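Heads up, one of the protein chains got dropped from this complex, but the rest are sitting where they should.
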Amino acid sequence: MSKNAEQKPVKPNNSKVIKKLVFMVFAMFGFGFALVPLYDVFCDITGLNGKTNDVAVVYSDNGIDTSRTIKVQFITRMAKGIPWQFEPIINEISVHPGEMKFVNFFAKNEANHDITGQAVPSVSPGLAAGYFQKIECFCFERQPLRSGEEVEMGLQFYVDIDLPVDIHTLTLSYTLYDITEKKDS
Amino acid sequence: MTTHTIDESLDDAHHDHKMKGIKRWLYTTNHKDIGTLYLWFSFIMLLTGGALAMVIRAELFQPGLQIVEPDFFNQLTTVHGLIMVFGAIMPAFTGFANWMLPMMIGAPDMALPRMNNWSFWILPFAFAILLSSFFMESGAPNFGWTFYAPLSTTYSNGSTAFFVFAVHIMGVSSIMGAINIVVTIMNMRAPGMTYMKMPLFVWTFFIMAYLLIAVMPVLAGVVTMVLTDTYFGTSFFNAAGGGDPVMFQHIFWFFGHPEVYIMILPAFGIVSTIIPAFARKKLFGYSSMVYATGSIALLSFIVWAHHMFTTGMPLFGELFFMYCTMLIAVPTGVKVFNWVATMWRGSMTFEVPMLFSIAFVILFTIGGFSGLMLALTPVDFQYHDTYFVVAHFHYVLVTGSLFSIYAGAYFWLPKWTGHMYSDSLSKWHFWCSLISVNLLFFPMHFLGLAGMPRRIPDYALQFADFNKWVSIGGFAFGLSQLIFLAVVIKCIRGGNKAPAKPWDGAEGLEWTVASPAPYHTFSTPPKVD
Partner (left out) sequence: MNRSNQRWWMEICLVCLSLFSSSAWSDSQLNLTKGVTAVSREVYDLHMLALYICTGIGVVVFGAMFWSMIFHRKSKGAKAADFHESTKVEILWTAIPVVILIAMAVPATSTLIDMENNDNSDVTIQVTGSQWKWHYKYFDQNIEYYSVLSTPREQYENQDGSFSGNGALKGEDYLLEVDKPLVIPANKKVRFLITSDDVIHSWWVPAFAVKQDANPGFINEAWTNVDEPGVYRGQCAELCGKDHGFMPIVVEVKSSEDYDKWLDEQHALTAQAENAEKASLSSSMSKAELMQLGETVYLAHCAACHQPTGLGLPPTFPALKGSAIATQGSIEEHLTLVINGKGMMPPFGKQLSLKEIAAVTTFERNAWGNETGDLVQSSDVKAVSEE
């Protein structure tokens, strides 16, 4: 029934296995770190991102496509609990792809204490997000406003000339968050 | 492969005597004992999660808020889901793995017996942490078992920490158990048992274990991010800090989708063992079944965003996930056809394991159909987050996974206990469960189509009639499971003596040892040809 295996005295050599396993642990940890730049590269190449830029871009002059007119709409929303007034001065503007534009937003801190706000942008449709280039935006920085202070904040942008032809309307939305507690970090 | 009965009683004499009493169960490294622990634990969790569901159905019996506050209702639905997924279904299958895998491959035990003990014993602690949150001031988790951020982070009720710790411990248990399964199957098969000679049961657990190892760490990751977002000021899922709540869903469902296949593959394995036994005919298309299981496992990694069609994905994303999800229907269909082909022109008898298995094939397929409908993105916009989805996953998990667990339990109870279970009582269990489970879950399809959303404690009047019937079905189904408890207790204590192989059509090494299986089996590996 059962075989009688030959009993050879074998000293178990685990050090090779252990070395391999320890190497794997470090390798996976390093892989985890490497994923950050890897994802960036992946998103760049595939264009899968869905988010508009949060650091300034430099205007690249590829010409202006006057044959197309894109409607860019602006909406704002105050997140829960931030007593600011925050509105676009104009809520819609027509642009040609490649053309640089400048619009303003009005903000006022209506509370009785100082508040630092952070505007978070979101572009719809998602596919257009990568083509909406902000050269200068108040959303790149925190906005500290003293109690009662009001300010006009600027947005300088252009719509990339490569915007897909079937997109005619673009909406940029800013949600305003209160980050007063976080501003020291 | 031919097998013959082995007399194992000699082996016991060579080992230390079994510990007695509580020490036996606390310190055991024996796969049969640990299997028993897992199975009893999972059954207790099933009844606990079921009790929560009874309260849910009692509240939903009529329109209006009669019994519970809306926030407590959310706690009930959340903990019901967590207990059923992590406490009932997964440990039950782990119990089957422990009991049956070593015997089926002719191994004396699992590869890592001490780790095995630990895998089990941390589970009661995990669930004690989770369930204790009910008694805290802030209450239990109330954000759904899917705990989307920021409801579970910034807007949480304070139970997030306990939830996270409990899930971490459950995850560690699953990962250790899965490693044990993989190492056992890869290293300890009896000589002559090549991979393509393994019972399909072993294959499905093998593949499921790989899935577990791949995705449980992802759950651990996302749950840790929820913890840090809630308590340590990170902004993974918080737009104010540059994060994205939808990213939570991506990471969670990257775990979540393979997780549901983790919960169904073992069911496929059990049913693929039982149907051939009672049809007295070999499983049709063995290699096809292996490849189909593998394809399902691979495909399960690329369909996660079908849970997220309404989050605002770009068009090509929606199309990709729609196509891949539809594609999973193909290998799953292959499996169903193979089971039917096994039955076809067999010589069938309908003992209770077979009854549950056939019910599995029919009802799981119905769950699969609603799944296919859900895969169609434009229509999913109407089904998503409604009772149509609730119907779908309860069909695949209850009449799917749970019924397969009952089938396997009845099939192997003689091997575990040495007694035959009561045929009449078990038939009562089956028929009461079958009728009540359909009364409970089928009308949910209609409720979803009519527009009733999920996770609401009260509903508009047009949903009242179906909800009443669903609740009645729920109470009946819950009570029916107590019949199973009676069957098991009765069987453990006595009953007709079971032979080594009570089912004449059954195949497998486990039937070559006595019933009840001796404490140590296959100390010497059998020869398999």
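Labels for the chains are A and B, by order of writing; each one numbers its residues from 1.
Here is the rule we use: a contact is a pair of C-beta atoms (placed from the backbone, for glycine too) under 8 Å apart; a residue touches a chain by one contact, two chains touch by 3 or more.
Remember, predicted model here, so these are calculated numbers, not experimental data.
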* Looking at B:Met19, B:Val172, B:Ile213 or B:Val336, which residue reaches the missing chain? -> B:Val336
* Among A:Gln73, A:Thr116 or A:Gln156, which one is in touch with the chain left out? -> A:Gln73
* Structure fact -> Touch rule applied to subunit A and the missing chain gives residues 73, 75, 77-83, 91-92, 110-112, 120, 122-125, 147-148, 166-169, 171, 173, 175, 177
* To do: Name, in rising order, the residues on subunit B that touch the hidden chain in the full complex.
  => 61-67, 69-71, 74, 137-138, 142-144, 148, 150-151, 154-155, 157-158, 238-240, 244-246, 279-288, 310-312, 315, 318-319, 322-323, 326-327, 329-330, 333-334, 336-337, 340-350, 358, 361-362, 365-366, 369, 372-373, 376-379, 381-382, 384-386, 446, 449-451, 453-462
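In this text, only the chains that are shown with their structure count from here on.
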* Per the centroid of Cα atoms for each chain, what is the distance between subunit A and subunit B, given in Å? -> 39
* In the complex, subunit A residues that touch subunit B -> 1-3, 48, 50-51, 54, 79, 118, 120, 124-127, 175, 177-179, 182, 185
* To do: Name, in rising order, each residue of subunit B that touches subunit A in their complex.
  => 6, 191, 233, 239-242, 244, 312-315, 317, 524-527
